[in-house]
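Down below is the structure, laid out as structure tokens.
A single protein chain has been omitted from the complex, and every remaining protein chain is retained in its original position.
== subunit A ==
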Amino acid sequence: MKTIGILVGLCLGLSLCSCEKGLMPEPVQKNDPVRNFELLWQDFRDYYGLFAVKRINWDSVYTIYRPQVHEDMTEAQFYGVATSMLAILNDAHITLYPTNPELPRWSVDLKDGISKQEDYAFDVVKNRYLQNHKQMGAISWGWLPGNIGYIHVAHFMLKIGEVDAAMNQISADFQEARGLVLDIRDTPGGQDPAGQQMAGYFASEKYVYMRSRKRSGPEPTDFTPWTDWWVQPMGGEALRNTPLVLLTTRFTGSGAETFSLAMRKLPQVVHAGDTTAGAFSDNPSRQLLNGWIFSLSVGDFRDAEGVSYEGKGIAPALVWQNNPADVRAGKDEALEKAMEHLRE
């Protein structure tokens, strides 16, 4: 019994050491403004995918901003320098998330940490124009006056199967539609393959609509090979033969913009509304030593002809901008113009 007791005690003693922390080889780095700045700048050098597209020499940016950072500066001062440096990239896919409640989330398209769309409200569409409203997840559809079908996509954070389920239903419902409005005016983005799949329901033949490449190493010229994005025709005879107005605004971003690239190549589609956000690339999140999180664009996404719209957005063929006062009053002039266009 004594031997067993000793052995059990030995086992317990070893286990209570809980020594996994001692096995971590990474040295704990000092958290101060200088090291955080160096890490932020270096991570952009190592991962950002749009220096060439935006013609920015990141080393020159360092020479301007590094002298502004010192160990004694406050968090607010560091925030000021960091956001000033990041603003140069004019990239709505770059967001800085401080952990200090006094410092707002920062991105070039936010004001005091707030995103506010005034030129569109889906509620206005639902309340004033839409009939027989149906919804499947993020995808809504219904009828507008004049036998016009209406589709709204709240976001593209969808699995391919979810897109298929909704689009099969929509295809069946819109057999007799005179025209279609595809509304992505408040669609912030999501998964590119979801938009790729949805575009297939409007396509008659296979076509390339986008090329993308992403950073593959620490040198700014290190990229993966180009990937071609194809639209493959899916079901939906009615959808591919029906005139369609694609409505966008400055709040149409990311995955909704890559979807726009796919839709704009279709012969029955007219792109209308306002210019899109101009932020196409995937943007994973990374972290600083002070715990702050930031996202950055790691890719270079272009249309089939090799044109990049990063930082600029895609301009519509027909510019129809809503007046915020009209929207507050419950009127959607851009949608009315789309209906009128489809009735002609």
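Remarks
Please note the rule applied: a residue touches a chain if its C-beta (ideal position, glycine included) is under 8 Å from a C-beta of that chain, and two chains touch if they have at least 3 such contacts; residues count from 1.
The rule we apply is simple: contacts and distances are computed from a predicted model.
According to its UniProt record, the chain left out of view corresponds to "Outer membrane protein beta-barrel domain-containing protein" among "Outer membrane protein beta-barrel domain-containing protein", "histidine kinase", "Sulfur carrier protein ThiS" or "Gfo/Idh/MocA family oxidoreductase". If you put the hidden chain back, the residue from A:Asn57, A:Gln175, A:Ser204 or A:Thr227 that touches it is A:Thr227. With the whole complex as reference, residues 1, 3-5, 7-8, 11-12, 14-16, 18-21, 23-26, 28-29, 31, 39, 47, 49, 97-99, 101, 104-105, 112-114, 116, 159-161, 191-193, 196-197, 214-217, 224, 227-230, 232, 282-293, 298-299 of subunit A touch the missing chain.
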